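This is the structure I have questions about; it appears just below.
Of the protein chains in this complex, one is absent; all others appear in place.
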Amino acid sequence: MNWKSLFPLLRKEFILEFRQRYAISGIVLYVFSMVFVVYIASIRVSPPVWNVLFWLIVLFASINAVVKSFVQESGTRQLYYYQLADPVLLVLAKILYNTLLLLVLSTLAFGAYSLVAGNPVKDHFLFALVVLLGSMGFSIAFTFIASIAAKANNSATLMAILSFPVILPILLTLVRLSSIALGLIQDTAYMRDIINLLAIDTILIALTFVLFPYIWKD
Amino acid sequence: MKIYHSRIIITFILLLAISLPAVYAEGNRDFMRETGKINVVVAVILLIFLGIVWYLIRLERKLTKLEHQTKDD
Partner (left out) sequence: MWWKALSIVLIIYTILAGMLVPLKSGIQRTEPAFAKAGADQTIRFYGYNTFFQKASDTPVRVWLYYDDRHALAASDFQVLNDTILEARFRFPGQLPEKKESVSLNALIDHPVAGAALLPAAVYLSSNPDSTGNTGLDSAWTANPVEQLHVQSGFSFPYQNVIYESIRNTYFHVPMWFVLLFLFTASVWYSIQYLRNPEPENDRRAAAFAETGLLFGALGLPTGMIWAKYTWGQPWSNDIKQLMTAVALLIYLAYFILRRSFDEYEKGARLAAVYNIFSFASLIPLLYIVPRMFASLHPGATGNPAFGSQDLDNTMRAVFYPAIIGWTLFGFWIAQLRIRYQRLYDKALGLD
């Protein structure tokens, strides 16, 4: 495996995104619209609701951001990559890129959301860590599922139903950790949850490396 | 072939629907609770039996269809 080719692949993702600026603008607009809808629908948001709604916004924005990651390139170009690069590096580049993308998106969502619905976060460091871990987990799971869904015709629907059961462990842990950061639950032993989350990410990324070549095979 | 997976979902919903009266029947609670809640066991066994029989009937229907198809060829 030639690790050096990781960086050109990663650069390719950025260039591609930059060329299709309307796609990323669409996602950002999507986040703002959702935040606005939440604001209109419920003027006063209590911290527990704030927590759940924030993760729902991030979840749906993530699904929509990642689902395009495999469909935006044509089949012939994918065949070209297949001959050129190791599939593991290719998926790693996509995961890294999507992690960054989701991190930016959730930061944006957090900014917009706290602007309209207030900012009940007590432990900002923990919350930032949770957002980072969340972006990682979402990115790994969604990138993998998107690569499966992209092979089918109705990929958007498929993406949602395939990813929900897979994402559930991550989502449950994230909501729990961020409610600690919001001071809703008193629990000093949240390191266990962080380790759980890292363990899930490790399992998922290991599985991605093993299984992705089989998806990529045609 | 295409409606095949929707059948699985319908199966599941059907089984849930069968059990719903037992789950939510407030008026029936005495029936379910009397004689040491033995009727809960009866309901469970009955549901399992019905579910398996339903699955087998479905399988048999599919087999019959297949038999007809192969006979036509």
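Order as written gives the chain letters A and B; numbering starts at 1 within each chain.
Quick note on the criterion: a residue touches a chain if its C-beta (ideal position, glycine included) is under 8 Å from a C-beta of that chain, and two chains touch if they have at least 3 such contacts.
Just so you know, these numbers come straight off a predicted model, no measurement behind them.
Visitor: For chain A, which residues lie in contact with the unshown chain of the complex?
Guide: Interface with the chain not displayed, on the chain A side: 141, 144-145, 148, 151-154, 158, 161-162, 164-166, 168-169, 172-173, 176, 192-193, 196, 199-200, 203-204, 207-208, 211, 214-215, 217-218.
Visitor: At which residues does chain B meet the chain that is not included here?
Guide: 1-2, 4-5, 8-9, 11-12, 15-16, 18-19, 22-24, 29, 32-33, 35-38, 40-41, 43-45, 47-48, 51-52, 55-56, 59, 62-63, 66, 69-70, 73
FYI, only the chains that are shown with their structure count from here on.
Visitor: How big is the gap, in whole Å, between where the Cα atoms of chain A centre and where those of chain B centre?
Guide: 39
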